[in-house]
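The block underneath contains the structure these notes are about, expressed in structure tokens.
The complex is shown incomplete by one protein chain, all other protein chains being positioned as in the whole.
Order as written gives the chain letters A and B; numbering starts at 1 within each chain.
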Amino acid sequence: MIYPLQVVFILVSAVTLGAALMVVTTRNMVRAALWLVLALFGVAILFVLLEAGFFAVAQVIIYIGAIAILMIFAVMLTRRIAQDPGPQLNSTWPIAAVIALLVFGLIVFLVQVWDRAASLPPPLPQGFAPLQELGVALVSADRYLIPFEIASVLLLAALIGAIVVAWERK
Amino acid sequence: MTTETLIWLIPLPPLLAFFLIVLFTHRSKGLSHTLAIGAAFLSWLASMIVFLRAVRTPELGKYPFESSIPWLPLGEGWFSIGVLVDPLGAATLFFVAWTILMIFLYSVGYHNYGQPEGDHDRPGLPPHGATVVDAHGHPHKVPSVEPMYSRFFAFISLFAFGMYLLVVSDNLLTLFIGWEIMGLCSYLLIGFWYGKPSARAAMIKAFITTRVGDVFMLLGIAYLYSQTGTLNFRAILYNPEVLHALASAPSYISGLSAAALIGILLFIGTVGKSAQFPLHVWLPDAMEGPTPVSAMIHAATMVSAGVYMVIRIFPLLSAGSHHGELTVPMTLMAVIGAGTALFAATIAVAQNDIKRVLAYSTISQLGYMVAALGVGGFVAATFHLITHAFFKALLFLGSGSVIHGMEHGVLHTGDHIDPQNMMNMGGLRRKMPLTFWTFLIGGFALAGFPLITAGFWSKDEILADAFGHAHYGVFITLALAALLTAFYTMRQITLTFLGEPRSRAAEHAQETPWTMTVPLLVLAVFAISAGWVGIPEYFPLIGGLLPNWLHEFVSGTLLEKPKGVEFSLIPLLTSILVALGGIYLGWLVYRNLKAGEADPLEKALGIIYPVLKNKYYFDELYHLIFVRPSVWVSEVFTYLWVDRKLIDGVLHLVSELSIRIGVALRNYIDKPVVNGSGDLVAEVTKSTGRSMRVIQTGRVQQYMIMAVLGFVVLSGVFYFIIQQMGIQ
Partner (left out) sequence: MIPLSWYLIFAAALFSIGLFGVLSRKNAVAILMGVELMLNAVNVNLLAFWRYLAPENMAGQVFAVIVFAVAASEVAVGLALVISVYRRRQSVQADEINLLKY
């Protein structure tokens, strides 16, 4: 029995994984960045399937709109690399591939032996608004205010740090 | 402020002054003496307030000012220290505070404050004078300021601290601490001019001699503590049960009660401190110190401290006495006191140094006090202690003033004569009138000039006590000593002030500055009036005009008030007679002495004179029986035989052996085993590092490969372990 959603999931995930593979293998960096955009978009669709619409929107805005574009800028600023002639993988890539497969195998094995892995999503309660709950949770002092504020401080520190590191000293 | 708090604070200012001067202000002479005198003034003020409050308190003896804090944790409790002012303490505090303040003030002038620096003065030597060129271009020799001025004030501040501590202590231990602080200070101050060999010798002599007494005193304190478990005065001396227990407990020496043995041991401390026979030898030599120091040691503080201590422990000394009979320590005190009084007075007769005469007279007067206590005259001893402190301080400061004036003359004329030798003086009454009149008052007080002076009343009371208690031997001895006292005092006054100048220096002597004469005047007032508080009621004519306040007040210190003695004309007439007779004789013999003439006594006494002059050869005797043997023991026996031959030999043997053992250890254990294993560890570490460093490629991705690999492997291991342990 195959549900339409399952078909959507399989298609999206296949495209996403394919795009991800292109990201890590493509020689041209600008193309790799564009493949990254595609992969991130696929993940955004999965977020929709998970009924987390806010995260899908955030994914598009932050990852695709900001991070991916930033990377394209970075690639273009370091122009010489964009047309780097040699191989784009280093000498230890076979080991890296083995390790990546090992990790994948390990996780799949764990998923296989976990008895709740096959569970289905419970229906959301009537009138449950995840986005509102999230907003309240983030600003309630007894819930996640402090982690949230610390994350914002981290962001600020990263901003200042990025400026300082990239500052061109005459 | 409560009186108790105030009493705690009394000793502190001089101590603070000492530290401040030593640490901070020693470069500034003016600041140093301001600090020291300011501190002395604060202590004086506090003492006066305490004294006034003590006088106004009825039944002070029963309810004295006392306060204590736990100080030293002991096995079964605390050793408390504290302060106590009872009638005896209050009276002592009164004269101590006055004399200390006056001596401090006097020191400013004595050390020539405000005068120029000396031409070639060096620290450790008395100032030699400075040359000043006046407006007409003539050079003048003037006295120069003491090079170690600040140090002097630091030392006497510490000295004052020791004395105040001793007076306000409520137990024998802190009293002993103050006692020893003064011992140290007297050592430092006698040797203040350490550049003089004689001063160095005198300081060592004073220290060692008093140490002999102090060791016995410490033994006595320890014995007392082991017997009673406390050293507190009130707990022992105001407690009939403890006194009775002490008096009936046997001691280590058969025939002596514990109280008697403790009393004797403590009394030996007094013998050392108050320079009683046979430990009197240090005191005349102590004249090497500056004159304020002599006054400090001989009048106000240190020697008084010795007598104060025996007066303080009088209940212990007299414990076990019934119906006026004398206990063993009292007998000892009566004999030693009376003997010292006469013995020192005879020596004083033949001395020519103005300060030495006073030194021997001090010994003699202290003997009076000890003898008075020995015959049970508690109040008389206290009385004489107070009056003596005033008039002897006056006399010493006066003699310092005379010497100072003479030094001025010596500097002016350039003659090299001893400014302390009375044979060089004469006629100073015209040059130094203030000094003369005050010295005269002090001298008459010492001689016991009837009715007017303080010394007469206190001395009369001692004689009356000795006679009244039927100790005729003591009485006659003391009376003879009083005769001699009056004689040598008048001899001193006559030689110094009367007649004509016997040297050019004496002709050019000069009156001293106000800082020196004001203390003289103040002390002169007390030298007269201090006697009026203790005029006995029975005295003919004037008795009872003034209440015998002192007797009432001081006797409150004791549990049982001592009874006054029966009036008898004999001691009264005796004391008047010996005083006047001695004074007259002294004047008669010396009034017409010319320069260069020998002492008239030399012919009159014949062979005895050199004996007196040389102080009965006690120094020589002690040199022969104590100093020479100990020098021999230390140089020949200890150094040559024991140290060089025996101990060094053993040491050399030991060192030879150790070297051999060390060499063996090094060759057979240290080098192969210890070093080898150490080197091995280092070598292994080094080679491991060399072979491991190839993985440090500097490439982040290779590091990450290792990290992830490690993560994967560890995950597998953990998974396996969890499975094995079972979450079943």
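Keep this in mind: a contact is a pair of C-beta atoms (placed from the backbone, for glycine too) under 8 Å apart; a residue touches a chain by one contact, two chains touch by 3 or more.
No experiment lies behind these values; they were computed from the predicted model shown.
The chain that is not drawn here is touched, among residues B:1, B:569 or B:700, by B:700. Mapped onto chain B, the footprint of the missing chain covers residues 693-694, 696-701, 704-705, 708. Think of the hidden chain as still there; on chain A it touches residues 3, 5-6, 9, 13, 16-17, 20-21, 23-24, 29, 32-33, 36, 39-40, 43, 46-47, 49-52, 55, 58, 62-63, 66-67, 70-71, 73-75, 77-78, 80-81, 84, 87-93, 95-97, 99-101, 103-104, 107-108, 111-112, 116-122, 124-125, 128, 130, 133-134, 137-138, 143-144, 147-148, 151-152, 154-155, 157-159, 161-163, 165-166, 168.
Following the convention adopted for this analysis, only the chains that are shown with their structure count from here on.
The mean-CA centres of chain A and chain B are about 93 angstrom from one another, to the nearest whole unit. Per the touch definition, chain A reaches chain B in the complex via residues 90, 92, 95-96, 99, 102-103, 106, 110. Per the touch definition, chain B reaches chain A in the complex via residues 701-702, 705, 708-709, 712, 715-716, 719.
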